[in-house]
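The complex appears here minus one protein chain, its other protein chains still in place.
First chain written, first letter: the chains are A and B, and each begins at residue 1.
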Amino acid sequence: MPSTIRVRASAGAEQTDVQSLIQHPMDSGYVKDAKGELIPAHYIETVTFEHGGKVVFTAFWGPAVSKDPYLKFKFSGGKKGDDLKVTWTDNLGKTDSSVSKLG
Amino acid sequence: MAACDSKKFDRRFVLQAAGLGSVLAAASFAYPIRASANTDAAYPADAFKQKGEAEAVKKLFGQAAVASDKVKLDAPEIAENGAVVPISVSTDLPDVTSIAILVAENPSALAALYKFAPGTPPSVASRLKMAKTTPVIAVVEAGGKLYSATKEVKVTVGGCGG
Partner (left out) sequence: MKALLAPAAGLALALSIAIPGIADAWAAEMVDPKADLKTFQAYFYEKFPNVKHEDFVNGPYSMDEGMRKQWEEKEEFPPYDFAIEKGKELFETPFKNGKTFADCFENGGIGVRQNFPRFDLKLGEVVTLEYAVNRCLTENGETPYSYVKDEMAAVTAYMASTSRGKPFAIDVPNDPRALAAYEAGKQYFYTRRGQLNFSCASCHVQNPGNRIRAEVLAPALGITAALPIYRSEWGGMGTATRRYMSCNSQVRGTPLAPDDELYRDVDYFLSFMSNGLPISGPGARP
């Protein structure tokens, strides 16, 4: 299975720019399918970004975050080649994580 | 989409009558102030369940926000589609621990809460769903105080479902 997580992170002189895209339906629980039945809520609740063994940024999401959610943020420090670990967990207990190198 | 649009009228009325700032201010009841937010905090399930933005902010932070031009909220005037509305928030305020983004007219107002480790610059962009035309509120927690900015986003193609 290919990863559900795509990360682009580039380390600058003072801070590291991070962008991520996660493949996830982010079903709100308010939408009906073709048969008129409600699609149950299914959304990512927590995404954490770890660098150097510490969490630098956490996202807590409700069902109002768009499908295949996108994030952009920065953190201080970080050098080219460092690991950045991304982990998500959804409301059904599913989870995925990936480690990518800072560019 | 019907479920998306069914919104309690009373809250809208309050919003329009009182103005958003004062609603947020009115939410400042005595509430246990939580320890300074940190990136390991647990998922704030209760806050995500609140219908209105004032209740959600109260649940999250136990206090009210004051409008501040130091909070930069970037949102489109007219959303091209309510399913994907780019929203970004940043601020010059020091010691930022959290940024919350609320979509007042969604079934539950709180859309996202971001936690910043010490030293992480307070800036975040993400994409949100909006059921209809709505105020969007960014609340920044800095040095234990709350600051907010509000912007109206026109939504003609609702996207609360995705």
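What we mean here is this: a residue touches a chain if its C-beta (ideal position, glycine included) is under 8 Å from a C-beta of that chain, and two chains touch if they have at least 3 such contacts.
These numbers were taken from a predicted model, which means no experiment stands behind them.
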Visible chains that the absent chain touches, using the contact criterion stated earlier: A, B
Contact partner of the left-out chain, one of B:G62, B:P76, B:P121 or B:P135: B:P76
Chain B, residues in touch with the chain not shown (by the definition above): 76-81, 83-86, 125, 127, 156-157, 159, 162
Absent chain, residues of chain A that touch it: 2, 6, 8, 19-21, 23, 67-68, 70, 72
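In the analysis below, only the chains that are shown with their structure count from here on.
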Approximate Å spacing (C-alpha centroids) for the pair chain A, chain B: 19
Parts of chain A lying in touch with chain B, wherever the complex brings them together: 15, 25-28, 30-31, 38-39, 45-46, 48, 54-67, 69-77
Chain B - residues contacting chain A, complex: 1, 3-4, 39-41, 43-44, 48, 83-85, 88, 103, 106-108, 110-117, 119-121, 123-130, 159-162
